[in-house]
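A single protein chain has been omitted; all remaining protein chains appear in their positions.
Should a chain be cited, it is by its letter among A, B and C, assigned in written order, with residues numbered from 1 in that chain.
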Amino acid sequence: MATITPLLGNDAGAISESKEAALAALESLHSIRSFEEAVDGLFARGMMHGTMHLSIGQEAVATGVCAALKESDFITSTHRGHSHCIAKGADLTRMMAELLAKQTGYCRGRGGSMHIADAKTGNLGANGIVAGGIPIATGAALAQKMKGLDNVVVSFFGDGATNEGAFHEALNLAAVWQLPVIFVCENNKYGMSNSTEFSMNIGHIAERGAAYGIPAVTVDGNDIDAVYLAAKEAVDRARQGGGPTLIEAETYRHKGHSKSDKNLYRTKEEIEDWKLRDPIGKFEHLCMEKNLLTKEEVDQVNAKVRETIREAIRSASEAPDSSPDELISSVFRVA
Amino acid sequence: MATITPLLGNDAGAISESKEAALAALESLHSIRSFEEAVDGLFARGMMHGTMHLSIGQEAVATGVCAALKESDFITSTHRGHSHCIAKGADLTRMMAELLAKQTGYCRGRGGSMHIADAKTGNLGANGIVAGGIPIATGAALAQKMKGLDNVVVSFFGDGATNEGAFHEALNLAAVWQLPVIFVCENNKYGMSNSTEFSMNIGHIAERGAAYGIPAVTVDGNDIDAVYLAAKEAVDRARQGGGPTLIEAETYRHKGHSKSDKNLYRTKEEIEDWKLRDPIGKFEHLCMEKNLLTKEEVDQVNAKVRETIREAIRSASEAPDSSPDELISSVFRVA
Amino acid sequence: MSQRVITYAEAVREAIGQAMEADPSVFMLGEDIGIYGGAFGVSGDLIQRFGPERIRDTPISELGIVGAAVGAALVGMKPIVEIQFSDFTAQAMDQIVNQAAKIHFMLGGELSVPMVLRAPTGSGTGAAAQHSQSLESWFAHVPGLKVVMPSSPYEVKGLLLSAIDDPNPVIVLEHKLLYKTSGEVPEEMYRIPIGVSNLVREGKDLVMVATGIMVSRCLEAAQELSAIGIDVSVVDVRSLTPLDMGPIEDQIRKTGRVMLVQEAPKHVGYMAEIAARISEGPAIYSLLEPIKRVCGMDVPIPYAPQLEKAVVPQLPGIISAAQELLRGV
Partner (left out) sequence: MSQRVITYAEAVREAIGQAMEADPSVFMLGEDIGIYGGAFGVSGDLIQRFGPERIRDTPISELGIVGAAVGAALVGMKPIVEIQFSDFTAQAMDQIVNQAAKIHFMLGGELSVPMVLRAPTGSGTGAAAQHSQSLESWFAHVPGLKVVMPSSPYEVKGLLLSAIDDPNPVIVLEHKLLYKTSGEVPEEMYRIPIGVSNLVREGKDLVMVATGIMVSRCLEAAQELSAIGIDVSVVDVRSLTPLDMGPIEDQIRKTGRVMLVQEAPKHVGYMAEIAARISEGPAIYSLLEPIKRVCGMDVPIPYAPQLEKAVVPQLPGIISAAQELLRGV
């Protein structure tokens, strides 16, 4: 097992105000990035198959949002879901094992990157279907309300997903029933090759909240403090029965949409420009500027994370391949 | 053939400002009401089968909107579609024949009330699927734009339909492509038994326009002038390349949702209250008050319409029943 | 068995009510199931008994509704979704097929979706092509879904209670013409296991294999045929996935003749699967005549009453098909 201890249940104001919180957040940010860089490498060397969607550049959204959640809260995730998974506390070895199609992977090698779920940390699953998780999150939130629990559910999705009917129907249900669900849109400006300028006629996805009568806000998704504070407000409201919120976090993916992307639809300049606004660098810089963390401490986190990832790859690689014996018997759960 | 001459292509300001327009509008309003009252009666006497959705009380919306359209413009309609059909100029005999399952009906008896279409008057079809026609209207509008024609398309639908994903996806496409389509929501406060208070968390359906960046307005759907003027503005904008509009027309159906409705979800008082605001009575009153029409003229229209409906029933009844011989050969069009 | 006679709709309602009483995690959601009592009156007074939280009226948004059920099921609830007409499952296919059906397998086995999706199916009410389809073969083809078509009041109560118990998504297709039919139904909570075909009548000349409303129609036909000396077995498939070929093969072995009867259009319909199973052997060796399918025509359901009847198997057609089969034409 190679786990990190992500920042969950932070309650001490902005993340950059507490050394402990900052360290945990940094560990989460770096774990996501290192995990995905490792995956990218394994992929390039032909050691992974299928397809792969990396969230490099977007790590602050998952990390900032999950910092406002407690363990018993739930999330639904997307095709670009490693960040959500890690920020909610998943075991990196089991994630890596899944991507390597191992029997010890989260999905026993049956799901791959797009389907990682982890019941233990409340991750109800990545989803290969754009917007597929949004109604599911709404239903999980309905269950919390019906059971009288104070858990909340976060649904992560992209800008492109907000053009799907599933987004619309789910937000409407959540609004009508005042469910404890937070809709977090990672607006990375593109749905595959389609920029938001082409796919919608509005400036901000948060404008869509008005159609359902739910509060909506736009935040800088590369500013983990901003993300966290918006999430915290929404989570608190939801937990107290105040209903859903739509949060739009503006961010950017450094890599292409997936392995087969030639990046023809955006400019080098745009990419470089966003790299300057990298959420991890930005957060490290802030912590050091504030004298919250030293360069050494930052490097230590980095080093620890790298070792954890190496360990994850090592033990995942040694695990047995996904077994064909249990295919038929796995379609239905036996009562 | 029993046709009326509905008001199309009005260009002379509010309908109640021109005698000619007022007479034509009144003919349309009465035709819709009389047609549906007749249908209600035939149904009660077991002479019609299937199900039936009546728009009695809502006639001003279809009539007011179509007054702003020209013949070559298109509409898509709904399960509650007689009004749209008649206001756009359909032949009442063929409509009645369809409801009576006759070979001479608009659908040759294959569609019934929920599927009447009339290519000649640009009616692309009623629809048994809630919100089913909205994306279709959008596509028809796309075709007008691509062909460089200045026709517009109106999509009629109910308040309940705006909770469907189809509504969302279609409005977004229309907005992104700036299509000449006008989305007309007949907000009669209920989707079957579900009041808008339960089915959405907003005060006005027009608030949904903001999610797509399209102009949206709420009008009194029982005031034919108000409907017409809003439609006219939207149609003119669309025709000039200004893109789509969402119009919410607030109205009410006097009858139940369909034949099997026991009306348990609304009060007698509410129904009576809305009957006092009946769009036809209101319009007649206005015209007489303005001395635009005399009581006699109004009665004449009424009498003419009644005779037309009687004639429609008479000739439709004499037509041959829908033929079973052409079932198989009618599934595919032969090139 | 009890002598109590209730309708099919009442049997559905009773099953749901009893399950909800027994298990607080069971609830119902769908359009107009509250004060309206359901488009076909199935939920009836459940709203009075259980209130609007557990008999949950929804906006018109089938995809959202099914998705909400999937999400609730994932975290321990047992939702029963009513889709107003089975035709509107088309709106929700992503959540049914890409989510509900696959989650348990695809996500590795920890999570599951104990959801029941009920939908009125079939033609006969003059509601035309978008309100009259029989789409069972779509669902039956999807790995991860169980599919049942209860053929009588007795069947629907027992199968529905099994569906609610089942930790997997189960699609329950209820023929809308059956809702008002009556039959003996015990008051206690009995279960009919999913995945077991039911031999409802035993004869020696031929076997009719049927689903849904065609079961009673075949039984009527069998009755009339017996008057002219033709002795017919009838097997109610009952559970389309998983499918139990046992009683079907037994009867073929005995009678040598098989008629497959469904309302859905013939082409690529469910009965094709049964024909395929038979023709893969060993039952094929017992056939004295080719298999005969008696199915809906390959057309959308028309509105006109005589046309609507003409396109799906009716009693006279079933009877004459049986006679043809026996004459070997």
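By our rule, contacts are C-beta pairs under 8 Å (C-beta built on N, C-alpha and C of every residue); 3 or more make two chains touch, one makes a residue touch a chain.
Note that the structure is a prediction, hence the values are computed from the model and not measured.
The chain that is not displayed touches the following shown chains in the complete assembly: A, B, C. Considering the whole complex, the residue from C:Val42, C:Ile60, C:Val81 or C:Ala101 that touches the absent chain is C:Ala101.
Across the entire complex, the residue among C:Glu110, C:Asp244 or C:Asp298 in touch with the chain not shown is C:Asp298. Which of C:Pro24, C:Gly51, C:Gly76 or C:Pro143 touches the hidden chain is settled by the complete complex: it is C:Pro143.
Annotation for chain C: contacts to the undisplayed chain at residues 87-88, 90-91, 93-94, 96-98, 101-102, 105-106, 128-130, 137-138, 140-144, 240-241, 243, 260, 264-265, 267-273, 275-276, 278-282, 284-285, 287, 289-293, 297-300, 302. Think of the hidden chain as still there; on chain A it touches residues 49-51, 101, 107, 109-112, 114-115, 127-132, 160-161, 163-166, 191-194, 198-200, 260-262, 264-265, 321-322, 324, 327-328, 330-331.
Residue-level contact of chain B with the missing chain is found at 74, 76, 98, 105-108, 110-111, 115-117, 119, 124-125, 127-129, 132, 134-144, 146-147, 153, 165-166, 168-170, 172-173, 176, 330-335.
Convention: only the chains that are shown with their structure count from here on.
The greatest centre-to-centre gap from chain A, using C-alpha centroids, is found for B. Per-chain CA centroids place chain A at a distance of 41 Å from chain C. Distance between chain B and chain C, defined via averaged C-alpha coordinates, is recorded as 37 Å.
Each chain gets a centre from the mean of its Cα atoms; for chain A and chain B, those two points are 46 Å apart.
Touching of two or more other chains is recorded for residues 163-166, 198-200 of chain B. Each of the following residues of chain C touches two or more other chains: 58-59, 61, 63-64.
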